[in-house]
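The complex is shown incomplete by one protein chain, all other protein chains being positioned as in the whole.
== chain A ==
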Amino acid sequence: MSDLMTYVPGTSILHRTKAGTKVLALAVVSIATVVIDNLWLTAAALVLAATAAATARMPRKVLVRQWKAYLLIVVLLGGYQWLTDGPATAFHVAGGLAALLVLAGVISSTTRTTELLDLAVWGATPLKRVGVDPERFGIALALGIRSVAVVFDLARDVREAQLARGLGFSLRAFAVPLVVRSLRQADGLAEALIARGFDD
């Protein structure tokens, strides 16, 4: 199972902090980073992310795996921004994104999915008035979070199967089995949810 978005047991202060506090902090940093175009703020967000990662005392290999997963998109985005808008914008956009991804990774690694689910259910309670079932909303969100790791694992399995058969990289040969396996996984999960009584 991929370490992305997966809880890592621990006793750090971040593990003991309530899910709501962590998510609120992430929301504040996200809004500030996106809305305020200031390089010092981006640098501060990066420092905050690094401090949070260190404070969480997560195993180094988990951090490296998480960061490797984000690296490509951050580099591609940063490179594009550098070419089109210059280095300052590249640092603001890619640096801000990197900070937010690291913070999100730290939060998901130090917070049980059940806590996030409870938080989502609590947050969605006012939507009851417009016909939204908070429990269903929370479960959908929790499954979404978990699916990120599941799809990463499926992608790795597909790639390994290709390598085992001596095939080079082909986007079509990679994407088709990945989509088929993802749909099968979704079918199995849906059936399991129904069997466990979550069909209402």
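Everything that follows uses one rule, which is that a contact is a pair of C-beta atoms (placed from the backbone, for glycine too) under 8 Å apart; a residue touches a chain by one contact, two chains touch by 3 or more; residues count from 1.
Keep in mind that, in the parts below, contacts and distances are computed from a predicted model.
A chain of the complex is left out here; the name its UniProt entry carries, from "ABC transporter ATP-binding protein", "Rod shape-determining protein MreD", "histidine kinase" or "OB-fold domain-containing protein", is "ABC transporter ATP-binding protein". Between the chain not shown and the residues A:A32, A:L143, A:A161 or A:L178, the one that touches is A:L143.
Touch with the chain that is not drawn comes from one residue among A:I13, A:I36, A:V75 or A:I194, which is A:I194. The set of chain A residues touching the chain not shown comprises 1, 6-7, 9, 112-114, 135, 139, 142-143, 146, 149, 153, 185, 188-189, 191-200.
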